[in-house]
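Below is one structure, written out as structure tokens; comments come after it.
One protein chain is absent from this view; the other protein chains keep their places.
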Amino acid sequence: MVDAKPLLKIENLVKHYPAPGHGLDKSRVVRAVDEVSFTLHRGETLGIVGESGCGKSTLARTLLRLVEPTSGKVLFNGEDLVGLSSKEMRARRCQLQMIFQDPFASLNPRMTVGQILSEPWVIFPDILPRAEWKERIWYLLTRVGLSADDASRYPHQFSGGQRQRIGIARALSVNPEVIVCDEPFSALDVSIQAQVINLLEDIQQQFGLSYVIIAHDLSVIRHCSDRVAVMYLGNIVEIGTWEQIYGNPLHPYTQALLSAMPEVRTKDRKERIILEGEVPSPLNPPSGCRFRTRCHRAQPDCAQNKPELRVRAQSHQCACIHIHD
Amino acid sequence: MIDETASTTDDTQRDASIGYRDIIRALVRDPLVLVSVIFLTLLILSAIFAEIVAPMDPLIPNIFASRLPPLSYATGLDGTEQLHLLGTDALGRDMLSRLIFGARASLFVALVSVFVSGVLGTCLGVIAGYYGGWVETVVMRAVDAFMAVPSLLIALFVLFIIGGGLVNMILIFALVRWVVYARLARGITLSLRETQFVEAARAIGASNARIMLRHILPNMISPLLVLATLEIALLVLAEAGLSFLGFGLVPPEPSWGLMISRGREYMREAWWMITLPGLAIFLTTLSLNLIANWFRAVMDPVQRWRWLM
Amino acid sequence: MAVVDVKADMQSDQPVLDVRDLKVTFQTPRGHVHAVNGVSFHVEKGEALGILGESGSGKSVSVGAIMGLLESPPARIEGQVNYRDTELISAPASVTRSIHGDRIAMIYQDAITSLNPSLTIGNQIGELFKVHRPNMGRREIQAKSIELLEAVGIQPARERVNSYPHEFSGGMNQRIMIALGIALSPEILIADEPTTALDVTVQAQIMRLLGDLRGQIDMALILITHDIGLVAENTDRLMVMYGGGPVETGPTDAIIERPAHPYTIGLLNSIPHDDMKGKKLIAISGSPPKLNEMPKGCVFAPRCAMAKDMCRKEIPVMTRIAPDHSSACHFAQEVVDG
Amino acid sequence: MKINNAFFAFILKRLLNSVILLVIVMSLVFFANRQIGDPARMVLGNGASEEAVLNLRTQMGLEDPMSQQYGRFLYGLATGDLGKTFRFGLSDSVRAGNDANALSTLPIAMDRLPATLILAGATIIFSVLVALPLGLYAAARPRSPPDRAIGVLSLAGVSIVEYWFALVLVLVFAVQFAWFPTSGYGTVAHVVLPALALSLRPIGRITQIARSSLLDEMAKPYITAAKGRGIPMRRVAAVHALKNAAIPIVTTIGDETINVVTGVIIIETIFGWPGIGALTVDALSIRDIPLVEATVFLLVLMVLTINLLVDVAYAFLNPRLRIG
Partner (left out) sequence: MRNTVSTKSLALALAGVLAAPAHAAGGGELVIVGNQEPQSMQAQVAHKEVNGIGLRNVIEQLTRLDPETNEVLPMLAVSWEQIEPTVWHFDLRDGVKFHDGTDLDAEAAAVSINWLWSPENSYPVRDMMGPQITAEVVDEDTVAVITDGIDPLLPRRMYLGGITSARQILEEPEDHSVNPIGTGPYVFDEWKQGQYWTSTANPDWWGNSADDTYGEIFYDSVRVVWRPEALVRSAMVESGEAQVAMFLTREECDRFGAASGIDCMVKGSDTFLQFRLDYQGAHPLLQDQKFRKAIFTGINWEGIRQNLMSLSEPLAGQMLPSVATGFADGIEQYAYDPQGARALVDELKAAGNEIPTLEVTTRLGSTPRNGEMIEAIGAMLGAVGIPTRIAVEEPGIFNPRAVAKPTPDRSYAWLHVQANPLMDYALTFGAHYTCAGNVSVFCDPDFEARANAAAELTGDARHEALEALVVEGHERHIVAPVGLLQRAYGVVEGFEWDFGVDHRIVAVNMRETK
């Protein structure tokens, strides 16, 4: 399943926003994404979990260059997307697509479903000759579980789950290789969520897609991902296969997250680690290890040294200076 | 709790869009607004077809038939007896005909000004909101500057320099009123720019121009329409005000503003000369305001259910 | 508070809250919409009841009706809501006002919008005392407010009592909501999706806080959520709602172990479990019904894999499958037996 | 009430902005005014010889490079010297180079300021006193017959031709009933008719905004939450909703005050009210450029001050602005 050469390679990606109210002071920045690196192979699903404000949504947008990165590289098929002009980048957009969180906000209410799906073909006429549009729209709609008649309807005539299907069809319309899904299930009802998870898995197999799925729901990430990255305050604190992360979490944060996960089967509940407080402001992150202020295993030296993401086991990396196994 | 009902009763109400069948239903339920719509429609039609509708030439004076009260008969220039339904003005011109032709001038000034300022302001507002940075700074500074000086004062000042008249008036109104659209358009653009469907459009490679035209602009049509309707009402009144001060349209072109401005000298002896055009302005602006108010309420997801009931 | 008399308090076998056949109908431009269609449940003193349902299941509207929050029109409310000896639906506003907020309190999903942005949190807590405890003095109110904030973990309470909601994070605002909810030591606290907007770690904090507080003041909890994990961990009894009515009620553990309604089963299956990794989830097909286009018969029938002809015609009634466990399915017994 | 530095920083920033805007607007006025014609010719009249005009132009500094003239203008703006009126001709305004105060335009214009402030103030106070209860009354019973009547009436107030209404007021209340003087300035009775004529529009607008903002506010979750805490409706509306609804209402009152300050141009003319609006029209029609500059300066200053006051009020009402 894993190619030697990664499809997508992120190197030291950084996104800093100017701090609000400090327009002139360039040193005051919101460190939304700070030195993030990971790889994504063809056909693979990488799950990214973390609390809100940890920078996972910014990461998704930065690697698609919907938000301009401050520094770092996004190597797609070996080509650095960061260096491309906006015109060149637009041409690459067909290969990288995104599925959004809010199915109500992600579809233009003034366009019919057909118009939404065919918009990329209007922009890049080379993708599909006009004569095939209709057929292709029908195909996409039926593929995501809608009917061909729906092409002439407007988004508000659909339920949330159906709209998320339209969003998926839109992402598929350009034959992408990578789809970044930003909280694709969080706005959906439980019974619909499962349908969409199944749909995403089906089309991954059919089209050989790679996914980056961002979610806060740990059980969904466990179900969908091959590998999982855990983010905290703009950093990846742990990354590994799903078995490694869920079976043997190394980072105290990962451990806390997993223990906070509500389980339906109450019998096998682990000892719960309840984190104190909330995520600190990315404007002024703690020194050293960023997690130390909430860490149940924090030591005085955590404030001095910034832990690096180090390989602990095969492909299992963790950024904590107090892991010694 | 209204929000709650809206979202639980029907998903469609989470959207800004609303079918026009709903609008028509709501219209029928609101007789006052319906009457306003009919009145404005008739007014616009008669303004367009003024030559056909108006019984007489609005420009040819008959100084021997001046200031006749409504429902008077007078011998016209061609020697025939003519009925002046709404009386005549100081020059003996038929009031009804002048009101009809005056509607054309007044509405033309207002509509064209609103169109020009609306297009200009919306474009600048969208561009400012979308690109941000120095473009936004420049546009919004200009907006602030125009907002700091009251429109009527600018209009007066500039008309004083360049002189009155139809074209100048339209230019001035466009110059002073574009800011309201720019402010609105920028505000909406700022919020739309961050929406996921705009991001989605960017993700499929849509150019900035396309995003602005196809994704942002269509989603601000309703509030812009409301604003434009209110602006038409405002400009009809502004035309009257400027004509009062003598900076407005140039006679003999009949315009409502000019008619009441002239008519005020005869207010006590020939009430119809000021009251009829005053009434025309009042009814027109009232209708526009009613419609705008109603439309805004219908479009407002919070209030809508009340109006659709 | 005047309503609470000592005698009633002693009758512990009588439920604190008893809802019978609650119906809520909305008048809309597209006709009448039955948002809640015959909901009955009760809450015992000190117990935690979960109400589980997806959006549009009628769970929020039900508590809206209980709390007197529905505007009428467009809402029309039928049925009975008995708080001890008082029937709340028909009671005059002066009576219900003294119960709401005092004996029955509620906390909301989105704490930040549920707090008045222009009043300090101290003002908002103090107002509650001013309205419900008119005899309390200013200083007493102030002291009590600070005490409450400390109780919900807002430090330093003495200073922060003069802060505005926007100066707090989402989790902190939810703590303030809770402080408002428990201020008058209510007998029932209704929590409507209290942690949906929060992160899992903060959710854990909040749920622990709620649990601790319940222990301290012997308060019943009605937890409304769509998250099965949350009800599983935090409630004693459970009511599952679908399409405006209850489909299954019973002890939480019993329902999760032996669900007696196809919808409950489908819901449990929809959640990705440990053991489902690598397999396809068993999803419920279709989408929840629109409230203005309710199917005839069983509302779940169009999505139910087990549906028979009968299901599409007859509305099922609640049938008891265990002493405290009922299901609104024509084939409840078969479902339980698997 | 906590007020911190951020609040003062906010006000200071707005103040600075206002000053910049004032300079920009006045500069535009300066350059536009130079397009109207030759001021020296205006002072001397058509009868004067070219030589005399040139002589005066030199004296007035009009032959200097534009940059120098503009510099002088800016300096004058900073020191409150906007030149001397043209209307008395050459005799004094130019020749009497000493500081003849009666001829400096700014004092002439300042002299008219109180009248305009009194009229605008009376109008706005009256409007608010009428409009707020109306709007709140309507909001309390949405879609009821009184609400709809108030709605239509408030729109009618916005739609009427102000000067027609003013003349009717004179005929009815001054001539017919003789309750108030027809026009003029000096006593409280003099304010009534012009203020009434001016107040229709603000009453209409404030009523609408009061109604709709209160309704909007009443639809918000925190109101639901307050109701759920058993807080009486009246208190919910008065304590919770009104304070938040006040922000758009205050903004509208500010906007309408600005409209009134300029709306006075016509009404002042009709009622012989010695305000800055009437002076502006006079100055424009006699092409008294320095006087025009002074009146525009004061009008813009008034507008900016109103905006600033609205900002301050806004900051006080909105803790987000007050507390950083």
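For reference, chains read A, B, C and D in written order, and residue numbers begin at 1 within each chain.
The rule is simple: a contact is a pair of C-beta atoms (placed from the backbone, for glycine too) under 8 Å apart; a residue touches a chain by one contact, two chains touch by 3 or more.
None of these values were measured; they are calculated from a predicted model.
J.: Let's see if you follow the contact definition: name the visible chains touching the chain that is missing.
T.: Looking at the complete complex, the unshown chain comes into contact with B, D.
J.: For the chain that's not shown, point to the residue among D:Leu77, D:Ile223, D:Ala278 or D:Met302 touching it.
T.: Residue touching the chain left out of view: D:Ala278.
J.: Just one of B:Tyr130, B:Phe160 or B:Phe282 touches the chain that is missing; which is it?
T.: Within the whole complex, the residue contacting the unshown chain is B:Phe160.
J.: So which of D:Phe10, D:Phe88, D:Tyr137 or D:Phe316 would be touching the chain we can't see?
T.: Answer from the full complex: D:Phe88 touches the omitted chain.
J.: Identify the residue among D:Ile124, D:Ile223 or D:Ile270 that touches the chain left out of the display.
T.: Candidates D:Ile124, D:Ile223 or D:Ile270; residue touching the omitted chain: D:Ile270.
J.: Mind pulling the chain B residues that touch the left-out chain?
T.: Residue positions of chain B that touch the missing chain: 59-61, 63-64, 66, 90-91, 160, 245-247, 250-252, 262, 264-269.
J.: Residue by residue, what part of chain D touches the chain that was omitted?
T.: 37, 42-48, 52, 86-92, 95-96, 98, 100, 102-103, 108, 111-112, 115, 167, 170-171, 174-175, 178, 181-185, 269-275, 278-279, 281-282, 284-288
Going forward, only the chains that are shown with their structure count from here on.
J.: Could you please state the distance in Å, as a whole number, between where the Cα atoms of chain C are centred and where those of chain D are centred?
T.: Measuring from centre to centre gives 54 Å for this pair.
J.: For chain B, jot down the residues that touch at least 2 other chains.
T.: 1-2, 11
J.: Please output the residue numbers of chain A that touch at least 2 other chains, ranges allowed.
T.: In chain A, residues 159-160 touch at least two other chains, as defined above.
J.: Which residues of chain C touch chain A once you look at their complex with the stated criterion?
T.: 54-55, 169, 171-172, 199-205, 208, 226-230, 232-233, 253, 256, 266-274, 276-277, 280-285, 287-288, 303
J.: Okay, in this complex, where on chain A does chain C touch?
T.: So the residues of chain A touching chain C come out as 51-52, 159-162, 189-195, 197-198, 201, 216, 218-220, 222-224, 242, 246, 256-257, 260-266, 269, 272, 274-276, 278-279.
J.: Any idea which chain C residues touch chain D in the complex?
T.: 67-69, 93, 96-102, 105-106, 108, 110, 113-120, 127-128, 131-132, 162-164, 166-167, 177, 180
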